[in-house]
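One chain of protein is taken out of this complex; the other chains stay put.
Up next is chain A:
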C-alpha cells in the first residue's frame, strides 16, 4: 500500500476543511479524487504532499509518516501557480533537477517542447493555460511513485486536454499510482481505476470504478451528479 490515511481531520480558524477521511492508495492504479470546490480534496492532497499537517488522524506513505522520504517519492502538482517570479521555464527545470533525484531533465525538455512552451519564457508571464502545462511538465518529468495532480485540466483548452491526459497516463505503471482531482469527470471516466467522492470533508463514496458502475448502475459522471446535486 502506498498511502494509508486514517480518520484524518484538518481544522482552520473558522472552518473544518477535512472532517474525517480514510483512504488507501495502492500501487499501480489511477485514482480520481472527485468533489466540488471546498470539499477538502486540495487540503487532503497537501497533507499527503507534506505541505500541511493533519489536526488529527494519520497519513502513512509506505508505512512511514509523511516527511522527507515521502517527498522524494511523491510528485504533487498544486492547482495554483507557485513558481518564483524570477524563474523562466528553463529555471523551473533546473530547480526540479537540483532537488528531485527522480527528475528527468530530458523528459522535461521533451514535454516542454510537446506542450509548445519556450524555455526562455518567464513563468509569471505565461497565460493560465501555458502555466498549467508547465506545472504538468515539471511534475510528470519526475519518475515518482505517486503523482498527485490537483485540477490538471484547469485552464487547458478542450483540444489540448486529450494530449494532457495521454501525457499523464504515460506516468502510470505497475510501480506508480496517479491521483487526479478534477471537476471534468467525463474526461476522467474512461481512464480511472478507482473513484473517491469527497463531500463536506468526508468520503461520500469510494470504490473501483467498474464495480461502482455495476453496483450503482450508473456512470461515474451520473454518480457525481447524484452525490453533489
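We adopt the following convention: contacts are C-beta pairs under 8 Å (C-beta built on N, C-alpha and C of every residue); 3 or more make two chains touch, one makes a residue touch a chain; residues count from 1.
Just so it is clear, contacts and distances are computed from a predicted model.
Peer 1: Write down which listed name, "PLD nuclease N-terminal domain-containing protein", "Oxidoreductase", "ABC-2 family transporter protein" or "Carbamoyl phosphate synthase small chain", is the UniProt protein name of the chain that is not shown.
Peer 2: Going by its UniProt entry, the chain not pictured is "ABC-2 family transporter protein".
Peer 1: Where the complex has a chain not shown, which of A:9, A:72, A:119 or A:200 is the residue touching it?
Peer 2: Of all options in A:9, A:72, A:119 or A:200, contact with the hidden chain holds for A:72.
Peer 1: In the complete assembly, which of A:64, A:98 or A:157 touches the absent chain?
Peer 2: Residue touching the chain left out of view: A:98.
Peer 1: Contacts of chain A with the missing chain: which residues?
Peer 2: Output for chain A: 11-13, 46, 49-53, 67-69, 71-72, 76, 78, 80-84, 86, 95, 98-100.
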